[in-house]
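Subset of chains shown; positions unchanged.
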Amino acid sequence: MGIESILTKIESWHDEMVACRRDLHKHAEPGWREYRTTAKIIKVLKENNIPFKYGHEIINPEFLWSYPTQDVLEAHQKRAIEQGADPEIIAEMKGFTGACAIIETGKPGKTIAIRFDIDCNDVNETTDPNHVPLQEGFASINPGCMHACGHDGHATMGLYTVLALNEIKDELCGTIKMIFQPAEEGVKGAQSIAEGGILDDVDIFLSSHLGMGYKTGELIGLTKDFLSTTKIDATFHGVASHAGMTPQEGRSAILAAASAALAMHTFCQDSRGASRINVGTIHGGTGRNVVPDKAVIQIETRGKTADIERNVYNRAMESIEGAAKMFGCTVETEIMGSASSADSDWALEPYINKAQARIPEITKYQPEDGFTGSEDATYLMAKVQEHGGLATYMGVGADIAAPHHNGKFNFDEKALVTNVKLHTAIVWEICNE
Amino acid sequence: MGIESILTKIESWHDEMVACRRDLHKHAEPGWREYRTTAKIIKVLKENNIPFKYGHEIINPEFLWSYPTQDVLEAHQKRAIEQGADPEIIAEMKGFTGACAIIETGKPGKTIAIRFDIDCNDVNETTDPNHVPLQEGFASINPGCMHACGHDGHATMGLYTVLALNEIKDELCGTIKMIFQPAEEGVKGAQSIAEGGILDDVDIFLSSHLGMGYKTGELIGLTKDFLSTTKIDATFHGVASHAGMTPQEGRSAILAAASAALAMHTFCQDSRGASRINVGTIHGGTGRNVVPDKAVIQIETRGKTADIERNVYNRAMESIEGAAKMFGCTVETEIMGSASSADSDWALEPYINKAQARIPEITKYQPEDGFTGSEDATYLMAKVQEHGGLATYMGVGADIAAPHHNGKFNFDEKALVTNVKLHTAIVWEICNE
Amino acid sequence: MGIESILTKIESWHDEMVACRRDLHKHAEPGWREYRTTAKIIKVLKENNIPFKYGHEIINPEFLWSYPTQDVLEAHQKRAIEQGADPEIIAEMKGFTGACAIIETGKPGKTIAIRFDIDCNDVNETTDPNHVPLQEGFASINPGCMHACGHDGHATMGLYTVLALNEIKDELCGTIKMIFQPAEEGVKGAQSIAEGGILDDVDIFLSSHLGMGYKTGELIGLTKDFLSTTKIDATFHGVASHAGMTPQEGRSAILAAASAALAMHTFCQDSRGASRINVGTIHGGTGRNVVPDKAVIQIETRGKTADIERNVYNRAMESIEGAAKMFGCTVETEIMGSASSADSDWALEPYINKAQARIPEITKYQPEDGFTGSEDATYLMAKVQEHGGLATYMGVGADIAAPHHNGKFNFDEKALVTNVKLHTAIVWEICNE
């Protein structure tokens, strides 16, 4: 068929892709609960006879950060079916979301993995009448759930990239694994896949994000400087008591949490590089006249390197325990998510460069850029790099209507075609070196 | 008729009173929203041709602490009507709850005011099958609303005390004012009545609470040592920013609130007497990875005297402003309620003593006791004492099923008859000295 | 001789007493180092053949709070000798200060102990030319040492009270023990005497302080409401590091101490009575550009009762340990002194009352008053009360030039005669009941 033909064919899929993305947008599902999304993907894979593994086959259950309780999972499965998911596929999924399509070319060659994330944000979609998804009728119908980071687009891109690669299978070599990852928001999902075995034989790992501050037509080949991060919840337990009559019998969990919050924000001076901490939320107490017996803080630590992040993390943990002790309280902490630091490999730049040159929609190519946020694709990158493989995380420009994670977010759907072309072309370049 | 006859007649009202209290319990209404409760009282007053003033006639609107918004008030008026309130009376109330029945004897004499409070708590009633209100079918049907402090009993006592005094009107002298006060919980309602004029000519003020740790049959004549108190909400505003990418642009409202909370808890050493502060609740932030731009703390200050309370209040205010400045934030504070300190007058003890001696149900009389909580009846006491009047706050024992403000609270309904007798007898003693 | 004769004789001692007090003032000695003072007292006792015990015979060495190091003690012994102390007596003292004169009457009767404290303050005496001790040539010649609390007067009063009682020995009965206590400032000395055995057979314990806010001529018979107290030093150890180049390697002892100070000041709300804490001093760090590896805070806790004080003490200790942990530091604490709460016994009031009536210089007698400070005489009072004895602490008025502990302090020397008369007369009243 040839690379040019498939790129042209991808263009013809534009409307389908838009429809797919809008369907996912309308039925946004949060992390670990992407049942309808996964079932929709699996249905297409089955229809196209593309082999795949279910989520439960590719994860390591020891790393399920922030995993919901059984009743929550079941409620979402029920909703997925009500919103059109195939009940049989849902049953086959055994409660776990995500999947991995596998194209075996039958020819010797590299094993290439591509990853797209599929979960939505815990955000209420705006009711602003100017919001395009509202005007066009695809705003989320699931309260508190919104694709405000473009993963509806990512899931669509992943699906159509598999279809495209499957069409030119004969011109490729080695194996291609397309990972549909659950629970990227809050960096909860990647580590369970990194530790699940699917990447152990992978030579090249590709991943990307749309938007990220880049305009439609821009492409960043290699993203570097991801910050290592850990997400922690700390729950302080004090002793309730009437604040007027027996204050001496109370132990204020709020004061313990307040002290911990202040202390841990003092730990970010590090001459080795960027170090971050944030106490993003606090909730404590039951009433004005009761010494508060409970307070919960949500924390995240970050660092330019794992060592730097580990330092601020360890000190935060110490401060939490010390603060509890200071106020006669106890405390429990739970890790809610984590991601490692990572850098993309320069050795992949030539493939990306050649691929992008085939795509006229890409009008501005920048080989490399930094990103001081966090992403759990880094665990997957690190896992592949660990055994000598190469990895990249690309930035695929797309004009956006509002910042990522904002209720008014929307993106330029032209990015869908561009990105499917890009991944298809990169794989072709690697296989046809 | 004679004091003995009316006391006997009150006994015969027992079942009616129980039914009235249970009806109020079932339809519990929170502060400033006691529409059905007030309408029920007014209906009885009208039926008995007892003159009265509506809530809007007796309050000073400058002191409406924690007053709900118009739409909340309207929703509760609607519910009150749905639950059987007379729509005409609701209309006459003009949005305000509470009332004051006025018995003019036509003979010269003292003006005596009696106050009962009528609001419920923001508490969910237990679903424990052993809970008597559940077993007997009068548990609250209004979610989040429960008479967990006995004000359903108080309202009933007030109503039947008016009826009793009205029957022996000829044997009394001067004027009797029976105040049905809204919004005692959170000490929100009394000050608007204290400043509303109705007490300006009052010589003697009587008030009481059932339960309070005293058993059925016990009576405390004079309660002293109420703590002066102010309830404050402080809302800190910071600047949101991505905690990983641009932390330097954020201003953490959580850290400001945390610092204020710690600082203000250091201000309670006072050699003049008890001084209290409590940060009872804290809520801040929108997400783990965002520098939090908002945090709200609920505070209460208390003191053995107004001066002591004023000192800790002033210092708390300073610490709030200072803390906001420390972290580049701004802050607004709002007073949500307040009560003054107060002591009962010994000059009233002889009347109470003689009255209780007429009531065989009172088996243990204690002239005086201390109470280190807060109550906004103190504003009413202070207002009367200010111009030379006398005031008391009595503790009327009643066995209780669980502590006040607990979802399992219930009280021994024998206290209803006892308390109506008590107030009737005290007024008789004062008028027949 | 008769009580009247001895009271007259005491008057004749006025000039001697003034001279004695001024000599002690000029050679002020701090706690545990009152060598010259003790030697001067012992010399007089020896000259008058009054039996006595040395300090080392009456203390329990397990309770030597804030005890100086050997070289400091030796330097003060040397200075004492240079300033005129009898070297032989100094040698007999074996390094310990304080003494107890013992008058055995040979007749059956009560054992009465009287206590006077003899140490000076760590205060520099003023150089203000209007300061009387300067004008009259008896300002302290020992730098940093000043009798700014009147213990020069106390020591003199104790000595002349022994002489007076010795003269009327035949008219007394039982045993009289006159305790000259070291190290009252900082409440360091009394517990070692309380636990040293000398009070084990004592029936009545008398103690007093001059000044205390009372004017010349005033007498308080019974002082109550002493606060229980503990004095603690906490030393935080962190890790020093260059603040610009390797901040991540430092652990700031200043931040740990700061957090502990803030936290412990939040622990003083107690409905059982007065509760106090104070971080009085803080010293930390070596230079502006070094993460500080050491910080020391001086703390005192107080409470109306031992339980209340214990509560705030325990919470302070917890906060210290927690704060160290919070900032990756370690901490050591040391108890520097302590005193218990105490109340005087009403049963002693009649004796005091009768005694004061004999003394025309006492123009205003008040049986009882409160004192919300701390004094370690309380340990001695408690020890006697523990086995059923009676104790009092009296306030003997004296006009003062400046507050106690101020460099300009001086007192009206008329109080010397008054106080010696008072103690003599009380003992006489007890023995001649």
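In order of appearance the chains are A, B and C, and numbering begins at 1 in each one.
The definition used in the following text is that a residue touches a chain if its C-beta (ideal position, glycine included) is under 8 Å from a C-beta of that chain, and two chains touch if they have at least 3 such contacts.
Nothing here was measured: the structure is a model prediction, and the numbers come from that model.
> Count all the copies in this homomeric complex, not only the 3 that are shown.
4
As a convention for this text, only the chains that are shown with their structure count from here on.
> How big is the rotation relating chain A to chain B when the fit is done on Cα atoms? Please round to the nearest 5 degrees.
C-alpha superposition angle, chain A on chain B: 180 degrees.
> Based on CA centres, what chain would you say lies at the far end from chain C?
A
> Kindly work out which chain lies most centrally, taking the average of its C-alpha atoms as its position.
B
> Between chain A and chain C, what is the separation of their C-alpha centroids in Å?
70
> With chain centres taken as the means of their Cα atoms, state the distance from chain B to chain C in Å.
From the centre of chain B to the centre of chain C is 51 Å.
> Name the residues of chain C that each touch 2 or more other chains.
In chain C, the residues touching two or more other chains are 262-263, 266, 269, 271, 275.
> What part of chain B is in contact with chain C in the complex they form?
Against chain C, the touching part of chain B is residues 262-263, 265-266, 268-269, 271, 274-277, 372.
> Going by the contact rule at the top, pick out the chain C residues touching chain A in the complex.
Touch residues, chain C against chain A: 244-248, 252, 255, 259-260, 262-263, 266, 269-272, 275, 308, 311, 315, 318-319, 321-328.
> Where on chain B does chain A make contact in their complex?
Residues in contact with chain A: 186, 227, 229, 231, 242-245, 247, 252, 254-255, 257-259, 261-262, 265, 276, 278-292, 295, 298-300, 302, 336, 372-374.
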